[in-house]
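One chain of protein is taken out of this complex; the other chains stay put.
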Amino acid sequence: MIRLQAEPFDPGALLTAFCEGRTQTGAVVSFSGLARGEAGAVTDLELEAYPGFTEAEIGRIAAAAQARFGLDDLMVVHRIGRIAPGETIVFVATASAHRRAAFEAADHLMDYLKSRAPFWKKEHGPDGARWIEPTEQDQADAARWD
Amino acid sequence: MIRLQAEPFDPGALLTAFCEGRTQTGAVVSFSGLARGEAGAVTDLELEAYPGFTEAEIGRIAAAAQARFGLDDLMVVHRIGRIAPGETIVFVATASAHRRAAFEAADHLMDYLKSRAPFWKKEHGPDGARWIEPTEQDQADAARWD
Amino acid sequence: MVRVLLFGRLADVAGWRERTVDPAPATLSALQRLIGADDPQLAEALAGVGVRTAVDQVLSRGDVSLDAVKEVAFMPPMSGG
Partner (left out) sequence: MVRVLLFGRLADVAGWRERTVDPAPATLSALQRLIGADDPQLAEALAGVGVRTAVDQVLSRGDVSLDAVKEVAFMPPMSGG
């Protein structure tokens, strides 16, 4: 399941749903990316997507990851719009028979979402707003899987 | 928090509690290990611990992981006793400012729990029961962190 | 006629996010020149490192024909998660 949504969500509720009824899956890894307040320097985040294209692009990387890591299933839920500190920006879950594949696939999906998925992120704070671009570390992280 | 418990638990409810109120944590990784039915070959698992010693040993590795990976927090909940297919055997969550540390710490804790924590695991099936010992892969996984 | 979309800081620089260009120029490069013609800051931003284009929601590399194309998006470096 791949979903963009403007409303806040609880990563635990998504994990509950994702684990339910699995009797042949051995390992479920989840990643929850939370908006950091940076001790007051960030009042909120603004996430922009390209509706339709963003879901399709994530769908392509998800299908490739499912095949590459032999996943049973995966889930990606990503917030768009205004996000307050402490709220979840992104939730990724992966399910596989064994743990290594589930860890690697979640790690891989997050590296992709950080620097290659069609999202644009703006930080708002008391000193104004700035667009966040992927860091060199983000680029290097994503390149590990090329 | 480190806890052994005989009662089934919902990994999602633990993740909800673990994420709550975090405004300075950027990344939460969770691992849920589910009992596999192996297409009917396993009817249930039996997990034995050494009460007191097991929690203390996990506490030692958890404290070391918290320092090594610079974690904000971590949680380990492990079932003991009889476990049916689809039920969660173990839940690990790690919280840190950035995602790499949270992923590595969860991966590390699971490698440790699989082959070095004081648990003994028996599979019950239609053909009888057998004790599960760590595989060579499990040993190699744990040795990555030595 | 082609719909042009700007995302992220490109939209902030331009002061618009969506615009219709009619008639559509023959190529992507011609469209880029056209929308930057009266806005040097946007022209510079569009030529910036890491700006990518999607033509009818397919990532494009280099110049392409806009024949029968409905939508072109200009996208600055991406960052989600």
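Structure notes:
For reference, chains read A, B and C in written order, and residue numbers begin at 1 within each chain.
Note that contacts are C-beta pairs under 8 Å (C-beta built on N, C-alpha and C of every residue); 3 or more make two chains touch, one makes a residue touch a chain.
Small disclaimer: the values here were computed from a predicted structure and weren't measured.
In the full assembly, the chain not pictured is in contact with B, by the touch criterion defined above. Residue B:Ala56 is the one among B:Ala17, B:Ala56, B:Ala84 or B:Ala140 that touches the chain not shown. Check B:Arg3, B:Arg82 or B:Arg116 against the missing chain and you find that the one touching it is B:Arg116. Of the options B:Leu47, B:Met75 or B:Ala105, the residue whose C-beta touches the omitted chain is B:Leu47. The chain not displayed touches subunit B at residues 33, 47-50, 52-53, 56-57, 78, 89-90, 110, 113-122, 131-134, 138.
Operating definition for what follows: only the chains that are shown with their structure count from here on.
Taking each chain's centre as the mean of its C-alpha atoms, subunit A lies 23 Å from subunit B. Between the CA-based centres of subunit A and subunit C the separation comes to 26 Å, rounded to the whole angstrom. Shared interface positions of subunit C, defined as residues touching 2 or more other chains, are 81. Residue positions of subunit A touching 2 or more other chains, listed in rising order: 33, 110, 114.
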